[in-house]
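Just one protein chain is left out here, and the rest sit where they should.
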Amino acid sequence: MLHQYLPVLVFAALGILVGGAFATLNLVLGPKRLKGDESSAAIRQMDPYECGLPSEISKTFRFGVSFYLVAMLFILFDIEVVFLYPVGAILKSTDSVFVLAEVVLFVALLFVALIYVWRKGALDWR
Amino acid sequence: MDIEWYLVLSALLFATGFLGVMIRRNPVVILLCLELMLSAGALALLAFSRMLGNQDAQVFVLIVLVVAACEVVVGLGLVVAMYRRRLPLDVDEVKELKG
Partner (left out) sequence: MSFDAPTIDYAGLSPVIALTVGLVVIVLAAVFDSVRRFGPALALLTYAVTAGCLIWQWNANLDLVSGSLRIDGLAVTLSLLAVIAAAVAVLLAIGDPSETQAGRSDWLALLTGSLLGMVILAQATSMLTFFVGLELLSIPLYALCGTNLRRRESLESGLKYLIVGSVGSATLLYGLAMIYGASGATGFQAISDGLQAGDGMLSDSLTLVGVGMVAVGLAFKVSIAPFHQWTPDVYQGAPTPVTAFMAVATKAAAFAVFIRFFLVALGPLADQWDVMLAALAALSIVVGNVGALAQTSLKRMLGYSGVAQAGYMLAGIVTATQAGVDALVFYLAAYVAMNVAAFAVVVIRERQNGFSDDISTLRGLGREKPLLAWPLTIAMLALAGLPPTAGFIGKLYLIEALVDDDWTWLAVMIAIGTMISLGYYLRVVATLWMSPAGQAEAGAEIDTASLPPQIAGAQADPFEDSRADRRWYLVAPALIATAAALFFGVIPQPLVDFAQHAGDALSVWIS
């Protein structure tokens, strides 16, 4: 009875161990600012690339909320289209009006969402 | 290739995501870790689907992808709303509700 659970335990232990390592290792290995060393060389070492133009973005730089809004809406409408993929997979073997009706219905529902977003003014750039 | 490797990878992804949710304090990173956990489930489903040779799980994975996106968008929406109201974006500082 008990030996059944052994793989489970090994599985769980391994998962937690390696997962924990990934999640915590960057605290240990990640770049650390040396205490007291504020020289530009020490600061430069924090950069992803030690040579070339500084790649940092100033801390005060802010994306407008519009960026987030449009990005989130893009993700949603973009990923919804994945539901058309299974239809594409069976399209060659079908000649049924049913499939067409399903696709039209699905797109119509997406269109309702688009109307909502548009009327709410989420597509206006502010 | 053996199915075991896919399962091990998915278990690692899941554990990484879970520990990330527990350890990290930035809500955006936590949302990333949640995505990782859901992706681990999707990967396991696909691996089993290949092993069993039936397609039941493949459509499931598509749905999981969409659901994961919706979840993270709602999460980001809440984060943006908190950010605009200048609430602390560190879940340890979200203390109003502790206790």
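Letters are used for the chains, namely A and B, taken in the order the chains are written, and counting of residues starts over at 1 for each.
Assume a residue touches a chain if its C-beta (ideal position, glycine included) is under 8 Å from a C-beta of that chain, and two chains touch if they have at least 3 such contacts.
Note that this is a predicted model, so its numbers are computed, not measured.
Visitor: If the hidden chain were put back, which residues of chain B would touch it?
Guide: 10, 14, 17-18, 21, 27, 30, 34, 37-38, 40-42, 44-45, 47-49, 51-52, 54, 56-57, 59-60, 63-64, 67, 70-71, 74-75, 77-79, 81-82, 85, 87, 91, 94, 96-98
Visitor: May I ask you to list the residues on chain A that touch the chain which is not drawn?
Guide: Missing-chain contacts on chain A: residues 4-5, 7-8, 11-12, 90, 93-99, 109, 112-113, 115-116, 119-120.
Definition applied: only the chains that are shown with their structure count from here on.
Visitor: Between chain A and chain B, what is the gap in Å from one C-alpha centre to the other?
Guide: The computed centroid separation for chain A versus chain B comes out at 10 Å.
Visitor: Note which residues of chain A are touching chain B in the complex, please.
Guide: 11, 14-16, 18-20, 22-24, 65, 68-69, 72, 75-76, 79-80, 82-83, 85-86
Visitor: Please give the residue numbers of chain B that touch chain A in the complex, ascending.
Guide: Residues in contact with chain A: 8, 11-12, 14-20, 23-24, 59, 62, 65-66, 69-70, 72-73, 76-77, 80, 84.
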